[in-house]
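Complex shown without one protein chain; remaining protein chains in place.
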Amino acid sequence: MTAGLAHPAVRTVEIATEADLIRVRQALRAASEQAGLGLVDSTKLITAGSELTRNILTYATGGRGTLSVEQVRALGRNGVRGTFTDSGPGIPDVDAALTDGFSTGGSLGLGLPGSRRLVDELTVATSPSGTTVTVVKWGR
Amino acid sequence: MSDDGTRLRVLEAVATLVSDGIATLDPQGVVVGWNAAATELTGYEADEVIGRSVSLLYTEEDTARDLLATELDGSRGSGRFETEGVRVRKDGSRFRAAVVVAPLTGADGELTGFVKVLRDVTSRRADEAMFNALLESAPDAMVIVDPDGRITLVNRQAEIMFGYHREELVGQTIEVLVPQRLRGRHVHHRDGFFAAAQVRPMGVDLDLFGVRKDGSELPVEISLSPLDTDRGRQVCAAIRDVTERREQAERLRRQRDEIMELSTPVIQVWDRVLALPIIGTLDSGRAARLTEALLEKIGELQAEVVILDISGVPTVDTLVAQHLLKTVQAATLMGASSILSGVRPETAQAIVHLGIDLGRLRSRNTLREALQLALQIVRDRSSAMSEAAADVAGAAW
Partner (left out) sequence: MSETLPILKIGDTLLVALQGDLDDAAVVRIEEQLTQEVARVHAAGVLIDVSGLTVVDSFIARVLARVVAMIRLLGAQTVVVGISPAVAITLVELGVPMGHLDTALNAEQGLALLRRLRAAADHGSDR
């Protein structure tokens, strides 16, 4: 098989307090370095991770969730995939939430749409029992 | 006015004419009529079966799970019950039968019995065997899917490509072979294909991916064709692993990009003044790389002014204007001023009509004028800088 396998090592970070923001950034930075992402790309990924973590702290029930980070490989490129999961109330209107300026928290509403611009792939799977946002950043 | 007896006799008359085995049953499943084709099919003469339960054709397993009740109740429920399974002849040999059971009702709608039609499909199985052989010899992975999206058949290549045994795949929806992130969209497209089926490649110009059992992904190319079978319309997907082809295309693309980049260098035109002559169209990827290269140079050379010359850009549409705007904003955040040069009248019109706010961006018609402005800015700043240095020195004393 020529196509690479997903990197087996998956690192998880529990998200429960603001201090975990730093752990999230560290985990994403470590994975970015491993995958050989450049400084700009890793900064974008880490920043997106920061935004998504903040959303969990703000909107998920009890402000709790999990990040799992893994290295991915396809088409001869290395990348990093971060999966942010929470079992909060979910996002009723994902399209709206992905639009600049939409916020139910009286904020700028930049986190989700901004994160989408910062990574190569962003998908949201959400239901009333929780939300999973997956981001992938590819190296070049 | 026709009584129930007449109806049954009409039915029996029809039964003698057809080549399918037909049995008429009473409400309990006891045989009351048996045509010649049924004898030919099963080896039982009419007088051997009339008065006995039709379940004498069943295998032991089917008898044990009370298939008779299933068939009769099923047909009564929906007016028709169809099944396919193995039946046993008088001599003990087995055959594969397609079975249809329908209830018979009297004039007042009460149940008077059933009619059961049996067809030997063992020979059709032979066609299927040939089809399977064909499937197995195909060079591509082949997956056949029913309208609900369930996999009904796969070949050996599919097993190898995706790392599953066929028993694990048959009965699953086709989406097990599609990466999680693309599944929702896939279900949607799949319904669309069944609605308007024709032979076609899937997702023309799309980057398609499959996912193996171990979770790894592979780029694929898929060709779809509808397959009308007696179990309804199915779709046959021929799947090809294009990892190598995509990698090659990717390499070519990167080489092309590198050549493009070389043709658009960031030039230091003066101390702390950079120029970026943009030539050709700007797509997102190229714009991102140009911006990065420019910002790196700003940091490296501590450049204070950047001239973005767009005289070589054929058309400035919303997208190009937005890329330019982002570059200018990022340069501003770093502390460098930007000057746009080479704006043609039609470009100026486009930018204004598009309602794009280029903010505090200064613009000059020609590169020469832009350079003059840049030097002016640098001069002003350096005099302010020496004054500031004097302040700090004074304060430090």
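Each chain carries a letter (A and B) given by its place in the written order, and its residues are counted from 1.
Basically, a residue touches a chain if its C-beta (ideal position, glycine included) is under 8 Å from a C-beta of that chain, and two chains touch if they have at least 3 such contacts.
What you are looking at is a predicted structure, and each value in this text was computed from that prediction instead of being measured.
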item: Touch criterion as defined above, residue of A:30, A:94, A:110 or A:124 at the omitted chain; value: A:110
item: Of B:224, B:336 or B:351, the one touching the omitted chain in the full complex; value: B:336
item: Residue in contact with the excluded chain [from B:298, B:343 or B:373]; value: B:298
item: Missing-partner contacts on chain B, residue numbers; value: 288, 291-292, 295-296, 298-299, 302-304, 326, 329-336, 359, 381, 384-385, 387-389, 391-392, 394-396
item: Residue ranges of chain A at the interface with the undisplayed chain; value: 18-19, 21-22, 25-26, 29, 39-40, 42-44, 46-47, 50-51, 54, 100, 108, 110-111, 113-115, 117-118
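Keep in mind that, in the parts below, only the chains that are shown with their structure count from here on.
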item: Centroid distance [mean C-alpha coordinates] between chain B and chain A, Å; value: 24
item: Residues of chain B defined as touching chain A within the complex; value: 181, 209, 214-219, 241, 243-244, 246-247, 250-251, 254, 292
item: Chain A residues within the chain B interface of the complex; value: 1-6, 40, 74-77, 121, 123, 134, 140
